[in-house]
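What follows is an incomplete set of chains from the complex, kept in their original frame.
In this document, chain identifiers A, B and C correspond to the written order of the chains, with residue numbering beginning at 1 in each.
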Amino acid sequence: MPKCSETRSNLISLLRGVEHFNSEVFPAKESLFSDLASGQSPGTLFITCADSRIHPNLITQTEPGDLFILRNIGNIVPAYGEMLGGVSSAIEYAVLGLGVNSIIICGHSDCGAMKALLPANQASLEKMPTVKSWLRNAEAAAAAALNDFTAEDAGPAIVRSLAEHNVLLQLAHLRTHPAVAAKLARNTLTLQGWFYDIGSGEVSILDEKTRRTTSVAEALKELELSAETQA
Amino acid sequence: MPKCSETRSNLISLLRGVEHFNSEVFPAKESLFSDLASGQSPGTLFITCADSRIHPNLITQTEPGDLFILRNIGNIVPAYGEMLGGVSSAIEYAVLGLGVNSIIICGHSDCGAMKALLPANQASLEKMPTVKSWLRNAEAAAAAALNDFTAEDAGPAIVRSLAEHNVLLQLAHLRTHPAVAAKLARNTLTLQGWFYDIGSGEVSILDEKTRRTTSVAEALKELELSAETQA
Amino acid sequence: MPKCSETRSNLISLLRGVEHFNSEVFPAKESLFSDLASGQSPGTLFITCADSRIHPNLITQTEPGDLFILRNIGNIVPAYGEMLGGVSSAIEYAVLGLGVNSIIICGHSDCGAMKALLPANQASLEKMPTVKSWLRNAEAAAAAALNDFTAEDAGPAIVRSLAEHNVLLQLAHLRTHPAVAAKLARNTLTLQGWFYDIGSGEVSILDEKTRRTTSVAEALKELELSAETQA
């Protein structure tokens, strides 16, 4: 039993939430969940930050069963190598086991992991050695992003720049995974980078080749055009 | 541009979802997101499977900002040691950086990772060496669970048993992380194991000491009772 | 040839000890050693510190062939994971290869490894980076034990508290090894934690559930009672 009242009221609130879900929400989705009880076939692997402010299904207005969701701090994908862990195995499982046709890496504004990479915040990172070691996988993004700013910069602009460079770096890491490379070569998989701004709710699409951002509207236009052309 | 029409229509649907979120859903939550734009203070670290059928915020009826969410295949927490990756860093960040007061590990029915651990399914795992290596972190759960079943068993009962043993194992792993151990010693952190049944929408609470399951109603009764006693 | 006279006299003394063993001690045990020459079947895996003051066979009054003995600094058992070394392999060998029916982890008073974990002694650890890295496997014990003491404490009480927390942590690590978990599930293996006080020669038994210590006499009484009950 938690001795601290704050913990207790937090757990009570979560469990009441479950009760509410069971009595008020689940009945309306009963047939969907019944269909899903014995299998899943999501089209997309969605990789994003563990940040509490990001709801992949809310942002994309998707239902249970649509997105296979991998979350860690900084939406990081270590490059394929000799040291393989949770991210690599989830990618392998999603691509080879589930056969997803797209992978989205979604970074976001005000990301704690990105802020921890700023020179101005190195001291706070010393107390968290495991976080520091994990963020080595984003160091090349920091090296690139910091080039455009001064060493004292720590505002939203540099955090956004870093988050965008980071999404592009993680997409490059993603391409080093054999399962991904094989499907890309066969044109049966598409990778996409997103940046999500918490305050405005807006998503920008990051282009790997041009390293520029596009709006959702523009990205949609392009996709619809290409659909017509090939039809 | 994706050449495959299935990928294209999938991406179009996700981006239209984002547009719908922006125009129809976001406005009603604008002030919440505006408050969250420059910071988060979630009370709970919620660790669950990447499975597309699990929506932590739907199940717990929580809002953006409430749950710091870590997802990988099999809701696994490698024990603390010399090899530290995404899970260890997220725990360190949640406990030391964000100061969460509770950690929930949530397993589920029909889990692909659990099924991959069954002797009957070893062949399919050979094609996914990284998944196989990752699942070593759940081997002790398999060793324990398989004791009650025959080698051919592969139905929902053994999968559920394995998922439950796995949640208990991952809770034990969690206790080996120094940041967690320190807060447990000070009684400022509570760990809880959940099992979520996709078909029925029901959550069971797993008791680490008795290794039995409790209903949400019972768990709530106990928590409320203890709140009164201490008040 | 050692150039230093201290080394030389040390080696001479050890080799004379061997000669004495051969001429005076071995003859009386010749038939035991002859039986053991082609095989061993120890009942217990005994894990303890490399400390020169601990003699497992003396303390337990056992003969050659009785205890399979694993020794390292701090009687540490890294949790099962991706990085497996000498301890993990000895456990696997003892449990699967030799079929031991019990594993004892024995900590002790005035343990150098435990003292090295105290905040007051961090400086001395800087010169021994490998020791520092090895002791990460005991960090969660330190985090828990230090909670009851001040940062300056470095006396026998905190060292003993740390050693006891450490034995409990290593027992928890032991349970994460699949070979151990499988036999525990079948009730064919028992784990026990000991604390040995060098000055008094006394052993205390650590209870994993209550986290309290029991005397040898009490532990014996319980075991004998349970033997009668089941008989």
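The definition used in the following text is that a contact is a pair of C-beta atoms (placed from the backbone, for glycine too) under 8 Å apart; a residue touches a chain by one contact, two chains touch by 3 or more.
Values in this document were obtained by computation on a predicted structure and should not be read as measured data.
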{"item": "Total copies in the full complex, given that 3 are placed here", "value": "6"}
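The working rule: only the chains that are shown with their structure count from here on.
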{"item": "Most widely separated chain from chain C, with each centre as the mean of CA atoms", "value": "A"}
{"item": "Chain centre separation in whole Å, for chain C relative to chain B (CA means)", "value": "35"}
{"item": "Whole-Å gap between the CA centroids of chain A and chain C", "value": "45"}
{"item": "Distance from chain B to chain A - Cα centre to Cα centre, in angstrom", "value": "16"}
{"item": "Where chain B touches two or more other chains, by residue", "value": "78, 83, 133"}
{"item": "Contact footprint of chain A on chain B as seen in their complex", "value": "1-12, 14-22, 25-26, 30, 33-34, 36-40, 42-44, 50-55, 57-62, 64-73, 76, 78, 83-94, 96-98, 101-102, 104, 109-110, 112-113, 127-131, 133-135, 187-190, 192, 198-203, 216-217, 219-220, 222-224, 226-227, 230"}
{"item": "Interface residues, chain C side, partner chain B - complex", "value": "78-83, 133, 136-137, 139-147, 169, 172-173, 175-182, 184-186, 209"}
